[in-house]
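Missing here: one protein chain of the complex. Every other protein chain is in place.
Right after this comes subunit A.
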Amino acid sequence: MMLSKGLKRKREEERETETLAGDAWWLDPSLPAAAQAPPATASSSLFDLSVLKLHHSLRQGEPDLRHLVLVVNTLRRIQASMAPAPTLPPVPSPPAAPCVADSLLASSDAALSASMASLLEDLSHIEGLSQAPQPLVDEGPPGRPVGGSPPSLGALDLLGPATGCLLDDELEGLFEDIDTSMYDSELWAPASEGLKPGPEDGPGKEEALELDEAELDYLLDVLVGTQALERPPGPGR
């Protein structure tokens, strides 16, 4: 890693030399805020730079949230300043620049919103699909148990495989999209009731096992698409 004096410049980013020379144009206090019309090229290049940063940040496996939020907020500021001010009277100014800015804004606005939305959504999916519900303010004992790693017993435990996993809740949440209607089917209700061993049922356990088998077979048949109802039910029914 070359440590050279002076400011580092990123190679892959297109940079307008005017941007650096005119570094302080937006700091000019003499211009009234409303009429302040920064050169479109400088602010649009800052805009592009910010979009690049945003995408680069979001491409990380686990983006630095602070960096991301700050870049997004800065981007919004730039975007807001690039939008034509509603109070300004129509100015017969150089037509090319505003048009370019507008089209840039229009195209990138949609793209920006879409990418920001989708990527922030991704973040929330990664983070925790089933967030433990927030504790209510008036709840008695505060908090909720978080994580279930057993107390460490020694160095071996610590240096073991990754324990930095998600909360138990999230593991369940990941499978939310799997269709479990088969397993929740009403069809099984009588069977499950029958599984409950009453006091007078002698071979309750045996019975339960055989019923289970029957159910599984039925399920298999349904899955495979055959006429499962031809199968005689197990004994005890």
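Things to note:
The working rule: a contact is a pair of C-beta atoms (placed from the backbone, for glycine too) under 8 Å apart; a residue touches a chain by one contact, two chains touch by 3 or more; residues count from 1.
Here is the rule we use: contacts and distances are computed from a predicted model.
Going by its UniProt record, the hidden chain of the complex is named "Serine/threonine-protein phosphatase 2A 55 kDa regulatory subunit B" among "Serine/threonine-protein phosphatase 2A 55 kDa regulatory subunit B", "Translation initiation factor eIF2B subunit delta", "AP complex subunit sigma" or "Vacuolar protein-sorting-associated protein 36". If you put the hidden chain back, the residue from A:L65, A:A83 or A:L220 that touches it is A:L65. Touching the omitted chain from subunit A are residues 1, 3-10, 13, 15, 19-20, 23-24, 26-27, 29, 46, 49, 53, 61-62, 64-67, 69-70, 72-74, 77-78, 81, 116-117, 120-121, 123-124, 126-128, 134-137, 139, 141-152, 154-155, 157-159, 162-167, 170-171, 174.
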